[in-house]
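My structure is below; once you've seen it, I'll send some questions.
A single protein chain has been omitted from the complex, and every remaining protein chain is retained in its original position.
We call the chains A, B, C and D, going by the order they appear; numbering starts again at 1 in every chain.
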Amino acid sequence: MSFISNLINGLSLGSMYALIALGYTMVYGIAKMLNFAHGDVIMVGAFTMFTAAATLKFSPAISIIAGIIVCTLLGVIIEKIAYKPLRKASPLTVLITAIGVSYFLQSLALLIFGSNQKSFPMLFNFEPIRVNEDLILKSDSLMTMGVTILIMVALTLFINKTKTGRAMLAVSEDKGAAELMGVNVNKTISITFAIGSSLAAVAGLFFGLTYGFIGPYTGAMPGIKAFVAAVLGGIGNIPGAMLGGILLGVIENLSKAYISTELSDAIVFAVLIIVLLVKPTGLMGKKINEKV
Amino acid sequence: MAMLRVENLEVFYGVIRAIKGVSFEVNEGEVIALIGANGAGKTTILHTITGLIQPHAGKIEFEGHDLVKTPAYKIVQMGMAHVPEGRRIFQQLTVLENLRLGAFTRKSNSEIQASLKRVYRSFPRLEERKNQVAGTLSGGEQQMLAMGRALMSDPKIILMDEPSKGISPLIVMEIFNMIREISSGGTTVLLVEQNAKKALEISNRAYVLETGKIALEGNAEELMNNENVKKAYLGE
Amino acid sequence: MALLEIKNLGISFGGLHAVDNFNASVEKGCLYGLIGPNGAGKTTVFNMVTGVYKPTCGTIHLDGKNLTGKNSIQINKQGIARTFQNIRLFSNMSVLDNVKLGLQNQIKYSVAQGIFHSRSYKRKEKEMDEKAISILKVFGLENEYNYLASNLPYGKQRKLEIARALATTPKLLLLDEPAAGMNPNETGELMDTIRFVRDEFDMTILLIEHDMKLVAGICERISVLNFGTELASGKTEQVLNDPRVITAYLGE
Amino acid sequence: MKKNNLNIHNLITYGIVVAAFLFVSILVWTGNASRHLQAMLVPIGLNIILAVSLNLIVGFLGELTLGHAGFMSVGAYAGCLFAIKYAEILPTAVRFPLAMIIGGLVACVFGIIIGVPVLRLKGDYLAIVTLAFGEIIRSIIINLEFTGGASGLKGTPQNSNFYIVFVVIMITLVVITNLVNSRAGRAICSIRDNRIAAESLGINITYYKLLAFVIAAFFAGVAGVIYGHNLSILQASVFDYNRSIEILVIVVLGGMGSIRGSVIAAVIITALPEMLRSLADYRMLIYAVVLIAMMLLNGSQKFDKYKGRMNIGGLFTLLKNKKSAKEAG
Partner (left out) sequence: GGNGDADKNTLVIGGIGPLTGDYSTYGVSVKQGAQIAVDEINAAGGVNAIKFELKFEDDETDATKAVNAYNTLMDDGMKVSLGAVTSGACIAVTEEAKKDGILLLTPSGSQKECTQYDNCFRICFTDPQQGTVSADYIADNLTAKKIAIIYDKSNDYSVGITDKFVAEAAVKGLEIVAKQAFTSGTSTDFSAQLQQVKDTGAELVFLPIYAKEAAFILKQAKTAGIAVPFFGCDGLDGILEKLGTDNQALANGVMLLTPFAADADDTKTKNFVKVYGEKYNGQVPDQFAADGYDAIYTIKAAIEKAGINDINAADFNTKIIDAMTQVTVEGLTGTMVWDESGDASKDAKAVKITDGTYVAI
């Protein structure tokens, strides 16, 4: 019974990682940049909803919408100011800029909200479902899982079936050639960031609901974990992000339960390394043959 | 009035002045060849016309619209297609996906299907390989794909950068036939070629580019008989 | 016995038989052409000979040594150098350094000697410089030795790639479409250079080319590939006049 | 002629470091250096060593790693444990250099271990694996008894000072610049530029990749030992991925493949947050803004004209390009 509980706990942690990894991998896959600030956009989303609901006393629905709008705008603005001028620069320059943006958002949140964590308002009230004495299903985790699957399907359909989606695929490979096809590259990348950031807002919501507390550095660790999850699944690959996130959560929880809580981080990272040594482009990543 | 007009174009790469005041015109329905040695600046001119590079000075007009400040994707929407140097096909997408992207600016599905049929007719190899990942096509196949993709947008004018490069003789003939066909179908062609002989054979007029400047211009026949051209570009 | 002996060579990519049962033997000192329609498998043959791809079947022998299944590095050390269909230079390095990289396994000193700039470092570097310049001279690139490779015009980049390959002192040189993108004049020059290299360095050269003027002008023997299989091979004029080759490849 | 240029280029780099060293020394001797400045000298020096060595991997080999702090930490622990053990037995003049060598060598061993996946992985996949290695190392150090665990390792003699750091910086500079300008360095750069072409020339990719990792790890390890000898406590928490990122920031800011750039950027990035102390609460915010601005100046085409002024490495390429443009006519 306790194994099942541990597994379920792992799945709920994993679906949180997966939810974050989806936005991460989306931006990576299309804009070909590691958006290190993604985690911090999650934090901004959570704080926006917090401010709207707890301070300004808006209704939950409005607070959530506000969070999504703020994050979407933020994503687009960050892209315009910090990343767009660097289209032709080396990927590392963009990576460092993203880190700079991450520091910026954290410092700003620290200035505005202070260092103390805030209790996230319960925008919905979830009661855990008690199957029996030992087995408790957390309804917020079930929600997270459901929403994550929904988003994954929607994203996959969007990218493969819509015109904008096809434009994204073209942009992800060769911006110049995409432009020659009549694709508005800047707009496409903006849309990518808008979608990625609105997903971050959703992740912020579920993070807040599940764990209850948010602070200026809330996004940093989930950001890294999502990065790991995205890579594990094959970075840029949307179902891969889902798989990577879930696996990461399950492995993390099971190794805490059955091996060692002290070394669980090390175990998770070791699994990642082993997977990548066997499959160098992640579990679902396409192997790209370089034609000589 | 000329369909495409380039006036006093100046292009720099950093401090290097690659195009030094080039002017030329392309009239509707013409096939214009732009020939010149390696590094003369042919590719640079095409890139500047389709907006991938910003010129330092000069004017580019297409059907009366100024192209200099127009973003590349809008230029495509105006009806200009570009078969770029090095092909720039989408390596990780399939042949069919590449062709679909070629028709990105078009709305009507039936018209797109018709274009697709036409492209397949011209390049049967592409139909055979329609589900192959484009990056693994052979060099020649990739070139065909690049041309097919450009045709998918049903352009008014098509800019081609060395379409015969790396193509086997039989297909080279086919490609030049294709260009003729495209032209007779009413599409204007601006053709950049190393294969000057073939290019001059099918074009109305031509410009000879030398280190960023127009050295010679005239109608194709004249140029073909020009002693300098013969020596420098026809290898006679 | 021939310098390069290819027997029954074949490879498939997920069901596609890119090359099937290909045979060729290239005599020492020969200028050998490999032609065929696009996608026939010519570059793939090069890739198997140089160890980039592992053949699914068949054998490759150089000078009697079996090279089948060896990797690129080992094969280069056995004496095969190549150029690529799409130029692969070390674009952020100088022209001189590109050639010196070709000399990497010819003139050696240890890492420690390099770090401490020992005497032998200085001597060997000087030797490398001189050797590299002498090779660059063959291609008329000696004045550009200090340029970044990417700043060279296209034609010179092609030449530099050949120079770099030559620097590894191969027994066999493989050239993949060396004249692609060149105008007739430049092609003419290139033909002279290739002949010169063959004579001066006593080199065996196998080349892929679509420019029939070049093929007819310099190749002594050729093989024609079509759909991965051999269509014809033999003396150049014979093959080029073979009606099968004309319908499948040359046209007219 | 080319060799001369190269030598002059290197000599200028050495000259800048020596001049800066002399300048600071004079300030210190004449009592004009604030304590804050003096305290910052060792950390700045350490970042120079770390950045120059990381540049070998990132700038010259062209691989992205986020685990440089991991090398630093194993070096630090190995060297400091040695130093603590022999604190009473060996005199400082013997013990400290020996500790540095031991730290460097232990880091080398880890360089090989981490180098192995490098042979299979590329780009961001490699980045995450090196990050993972760094975190694993840290996690293990925290859980070990003899490393002092979470409370940290105490009792390392505080032997580091500005002069020793200067000597190590000079050694690092000479070794890395000489290496880069030698046969091995050329091979390393060729892998970055075109791996397939390098293979076709018979260049042993595996060997040179590992070589770059091992040499970079060695200096990171040495830097770790100096770090451990600079403070009375060594805590694993300082070697997290943020530290690796800080070094990467320096390398990128200084210009990938520019050693002089790394040196100057190390000074800027280490000193900047300290300089901003007077801004109190706004310090990290301003730091972030400055970092973003520097990267934009560095990488945006809009600022191409001014690039040389921001990116130290870039300044020299710019000048070189100008010169070769002139030569080309």
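Keep in mind that, in the parts below, a contact is a pair of C-beta atoms (placed from the backbone, for glycine too) under 8 Å apart; a residue touches a chain by one contact, two chains touch by 3 or more.
This is a predicted model, so every value here is computed, not measured.
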Partner chains on view for the chain not depicted: A, D
Of D:T130, D:S200, D:N230 or D:S300, the residue in touch with the unshown chain: D:N230
Residue in contact with the excluded chain [from A:M122, A:L150 or A:I274]: A:M122
Positions on chain A where the hidden chain makes contact: 2, 5-6, 9-10, 12-13, 16, 106-107, 110, 114-119, 121-122, 128, 130, 134, 136, 138, 207, 211-213, 215-218, 220-222, 252-253, 256-257, 260-262, 264-265
Touching residues on chain D - with respect to the absent chain: 34-36, 38-40, 43, 139, 142-143, 149-152, 154, 158, 227, 230-233, 235, 237-238, 274, 277, 281, 283-284
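Simple rule for what comes next: only the chains that are shown with their structure count from here on.
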Rounded Å distance, chain B centre to chain D centre (Cα mean): 48
Distance between chain centroids, defined by C-alpha means - chain A, chain D (Å): 31
Overlap residues in chain B, where contacts from two or more other chains coincide: 136
Two or more partner chains touched - positions in chain A: 292
Contacting residues of chain D [partner chain A, same complex]: 58, 64, 117, 120-122, 124-125, 127-129, 131-133, 135-136, 139-140, 143, 196, 241, 245, 248-249, 252-253, 256, 281-282, 284-285, 287-289, 291-292, 295-296, 298-302
Residues of chain A that touch chain D when the two form their complex: 28, 34, 82, 85-86, 88-90, 92-97, 99-101, 103-104, 106-108, 110-111, 224, 227-228, 231, 235, 262-263, 265-266, 269-270, 272-273, 276-277, 280-282, 290, 292
Of all residues in chain B, those that touch chain A in their complex: 50-52, 71-73, 76-77, 81-82, 84, 88-93, 97, 100-102, 104-105, 135-136, 149, 153
